[in-house]
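Taking it in order: structure first as C-alpha cells, then the write-up.
Excluded from the complex is one protein chain; the other protein chains are retained at their positions.
Coming up: subunit A.
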Amino acid sequence: MNFRQHLLQLIPTLENRGISCELVELFEPILRLQWQIKPYNDEKNSLVEEESEMIYVSPDLSVEAWIRFSPSYQVPQFFFQLYFDGCVPFTKLEDIEALILPENRGLASEALAIGDCPASNGISWYVHPCCTQKFFYTAEISKQDASYLPIWILYIHQLLSPITMPMIEALDGNPS
C-alpha cells in the first residue's frame, strides 16, 4: 500500500466527521484538511454572565492541515495552521501551546517548528519528522499496514490535543 493509497483510505473516515478533505497532487500526494473546533482555554473564558447582558463566547478555531510523506525523513509529516478569524495565522509557539492541553505542552514545544508549507508558497507549523521517526521505531508499524496512518494520527493527537480531536473522533467512528 503506497502513501497515496493510505491517504485515499483516510478521506471518507475524516469526511464522515465533517472534516473537509482535498487530495492535492502537484508533485507528490498531499492531503489538505480543514475543520473548526472550540479552542481549549486554561481559564475557561467561554462563560455567560447572568448579571450582565454581556455574553462572551470564545470564537471557533479554524484549523488548516496538510499530511504528506516527508521526502527527506521518509515518514508521514503533519503541517498545520491555526486561525481565529480565518485570516491571520498563529505565528508564536506560545500561542499554539496555550491551545494544547497543559500535560502535552512540553512534548509539543520540542516537536513543533515553523517553516515552508509543502502545498503552497506560504508557511505553516509542523511536527518535526525526527520526533515522528522515534515514534515509529517504538510502534513497529509497517508502512504496508492499513493502520499505519491512523496510528500515526494518534501520535499527532498526543502532541496537539485537543486541536486534532476531530481526527480522533473520526477514527473512533463518531460522526459530527
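Just so it is clear, contacts are C-beta pairs under 8 Å (C-beta built on N, C-alpha and C of every residue); 3 or more make two chains touch, one makes a residue touch a chain; residues count from 1.
Note that contacts and distances are computed from a predicted model.
You can't see one chain of this complex, but its UniProt record names it "Autophagy protein 5", from the set "Phosphatidylinositol glycan anchor biosynthesis class T", "Radial spokehead-like protein", "Electron transfer flavoprotein subunit beta" or "Autophagy protein 5".
Only one of A:N2, A:S20, A:T91 or A:S142 touches the absent chain when the whole complex is considered: A:T91. Only one of A:L7, A:C21 or A:C117 touches the chain withheld from this view, namely A:C117.
Annotation for subunit A: contacts to the undisplayed chain at residues 26-27, 71-73, 81, 88-89, 91-92, 113-123, 128, 130.
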